[in-house]
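One chain of protein is taken out of this complex; the other chains stay put.
Labels run A and B following the written order; every chain starts at residue 1.
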Amino acid sequence: MLTLKRLTAILFGLGLVIAFVPENTTKPYKLSAADMLTEVQFGTQMVSPDELADWLINKDPSIQLIDIRTPKEYEQFHLEGALNIPLSKILDDEWVDYVDQGIKMNIFYSNGTTLSQEAWMLTRQLGYENNYVLQGGLNYWTETILNPSAPSLFSADDEIAKYEFRKGASQYFGGGGVKSSTSQAKSKA
Amino acid sequence: MKTKYMNPYLAGVLLGLVLLSAFFFTGRGLGASGAVKSLVVTTVDVVAPEHTAESGYYSKYTGDGKSPMKSWLVFEVLGVLVGGFLSGALAGRLKLKVEHHPNITSKKRLILAGIGGVLFGYGSQLGRGCTSGSALTGMAVLSLAGFVTMMAIFGTAFALAYFFRRNWI
Partner (left out) sequence: MGPLIPQEIIAEGWNFFIAFVVGVGFGFVLEQAGFSSSRKLAGVFYGYDTVVLKVFFTAAVTAMLGLLYFSLFDWIDLNLVWVNPTFLWSAIIGGVIMGAGFIIGGYCPGTSVCALSIGKIDAMIFFGGIFIGIILFGETYAIIKPLYMAEYLGNIKLSDVLGISQGTLAFFVIIAALVMFYVAEIAEKNFPRKEY
């Protein structure tokens, strides 16, 4: 019989426990470690500099560049149209609507690939979609797009075609094979 | 003939479990006034479709061929109808009658019921829910609105109780 006395004991007990047990604030992981490994191995989240250059030149409105380096680095140089979400803040409530959405293609980039790959892994584990990684980061971007190296005389047709594309892109982005004045020196990560 | 009601604490626990299951399955709680709102919107739409289209309030529920009757709350309230009937049937409480205090007439009771309904209808829209939808469900999720609405409803009813005592005691 559920008398008031018994109810009091039950509710008081349950209430006391729930007041003192720390709240479960971990966001649940949507992907298991095995799933993550598969995705990483396939590398479908990678975006090559050529692809990115193509989209930027065509002013593709569906992409959103996200610079995950520190604000200081962002201020020194960043790709046009990029948003700055430092890696340390990528899980903050402030940015959740940017990294967890289904409208744009977010492309994380950093100086190399390591940190942007980390950003991708963190958000992917929470089940967010539409996030990608710029392969090689700004270092590789500089090398291939801004200062493309001429193919040798014996290169395959597609190598030559790639070079032609990159030469054009380089001019568009202000590379032109010339070391640009801003400090785009190869930086770590 | 005295009728037997369930132990209120037990009923409360069961109701709480029903509410919990609603959250577990759908992420939302219970409600009732919303279903009546759907009924109103549908009726107004059938009677005067241009009116719903230009009304700031009704149009939210009728644009793009949406059918307001196909709403979660409508199905839930239909369930309440069936559940209440089943319980009443099992307990032998099915009876067509006007329940009123012996010192007032049936007619007076019905008038008061009507006025009470109009107030509740209006208040539930303004308050964005009734006791089930805003107060009970809201409190279960600890929402501020839930507590505020609950206190406003019960506080006001207590405050006005003295003036309407002849109808109840």
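Note that a contact is a pair of C-beta atoms (placed from the backbone, for glycine too) under 8 Å apart; a residue touches a chain by one contact, two chains touch by 3 or more.
Just so it is clear, the model here is predicted, and its values are computed rather than measured.
Annotation for chain B: contacts to the undisplayed chain at residues 2, 5-6, 8-9, 11-33, 35-37, 39-41, 44, 55-58, 70, 72-73, 75-88, 91, 93-102, 109-110, 112-161, 164-165, 168-169. In the full complex, chain A makes contact with the omitted chain through residues 4, 7-8, 11-12, 14-16, 18-21, 23-24, 27-28.
Here is the rule we use: only the chains that are shown with their structure count from here on.
Chain B has its Cα centroid 49 Å from the Cα centroid of chain A. By the touch rule above, chain B contacts chain A in their complex via residues 7, 9-10, 13.
Remark: chain A residues 1-4, 7 touch chain B in the complex.
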